[in-house]
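What follows is a structure written as structure tokens; I'll ask about it next.
Let's look at chain A:
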Amino acid sequence: MEITYDKNAQEILSTIKSFARKSSLWVIAYGTGCGAIEIPPTMTSRYDAERFGIRGSATPRQADVLLITGYLAVKTLKRVIRTYEQMQDPKYVIAFGSCTINGGMYWDSYNTIKLLDKYIPVDVYINGCMPRPEAVIQGFIKLQELIMNKKAEGAAKYKENLEWYRENQRKIIHNWRMPEYNW
Partner candidate 1 sequence: MDSFWMKILGFVITPLVAFAVGVTYGGIVRKITARIQNRVGPPIYQNLLDITKLYSKKTAVNHGVMQHLGPVFAITASVTSLFFVPVLRDSSFWFNLSFDGDLIFLLYMMVFGSLGMALGAGQTGNPNSAIGVSRGLALMVGYEIPFVLSLVALMIQFQTTSIHGLLAVQDTFSSWIIFQSPFATIAGILAFLGMMHYAPFDVPFAPAEVASGPASEFGGKYLALMMTSGSIFTFVKLVLFVNIYFGGAEDLLTLILKTFILYMIPVLTGIVNPRYRTEQAIQFFWKWPTVFGIIAILIVVL
Partner candidate 2 sequence: MLYYIGAISLILIGLYAVLVKKNLLKIVIGLAIVDSGLNLLFIAIGYVKNATAPIFSSESLTADKMVDPVPQSLVLTAIVIGLAVTAVALGLVIRLYDHHKTLDINKIRQLKW
Partner candidate 3 sequence: MEFSPVHYIAVPLFAAFLIPLVGKVSKELVKLIPGLVLLYLSYGSIMLFPKGMENPIIEIIAGFKPPFGIALYYGATAAFLVTLVTLLGFVIWLYSYKFIIREPIEKYYMLFMLLITGATGIMLTGDIFNLFVFLEITAIASYSLTAFLRDKDSAEAAFKYLLIGSFSSAFFLLTVMILYTYTGTLNLADLASKADMIPANAKGFALLLVIVGMGIEAEIFPLNGWAPDAYSQAPSPIGAVFAGIVVKAAVYAFIRIIFLFFKTPEVLHFIVIIGLITLIIAEMAALRQHQIKRMLAFSSLGQMGLVILALGIGTTESTSAALFQMFNHAVIKAMLFFAAGYLVFHSGSKLIDSVTGLGYDKPITSFFFSLGALAIIGLPPFSGFWSKLNVLISIASEGEILIIVLILAASVVEAVYYLRIIGKLYTRKEIDSNPRRTPISGLLAMGILAIVIIVIGIYPDVLTQWLQPAAENLLNSEEYIQTGLF
């Protein structure tokens, strides 16, 4: 049964939703690389990310944002995928540092990934090696903007192109043993 709303009402509703989503970003920080060290200053008094509604969360079930803080080893990627898939829609990914863009200083390492977007859909990249808290907050604000403009559709992208992502993931993770993705 599909409930049809008035278009305006729908509009307003979705704006409210977007606003709520944007102003309440619960982050599950995946402290993979050196970038994780930048999270505490971002959260604490000096930069105080909480004023934007950004808050840490303990489990992926409650989180909105997956923060990949730095290089990703292949071994870790599997956990990242798992964590991402356990998060509830709508969900966003912020990739952190150059390592997630092109491998950074690990570009020729045998066991790190070069481009995170091949494996999970990234909504916002924050570049820098490593990015300072200001940059992190900038990235979050960017994400908020995207959410408000309904452009942060990473999850939808993932859903659509799941096979492609899976293929990429499988290519690099050899002992693939993952449960199905729960929508």
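Picked so that all candidates are chains of the complex that A comes from, given by their letters.
By our rule, contacts are C-beta pairs under 8 Å (C-beta built on N, C-alpha and C of every residue); 3 or more make two chains touch, one makes a residue touch a chain; residues count from 1.
The model shown is predicted, which means the values in this text are computed figures rather than measured ones.
S.K.: Taking the stated C-beta criterion, I'd like to know which one of 1, 2 or 3 contacts chain A in the complex.
M.R.: The candidate that touches chain A in this complex is 1.
S.K.: What does chain A use to touch candidate 1 in their complex?
M.R.: Contact set of chain A toward candidate 1: 16-17, 19-21, 23-24, 26, 44-45, 48, 50-53, 55-64, 87-90, 182-183.
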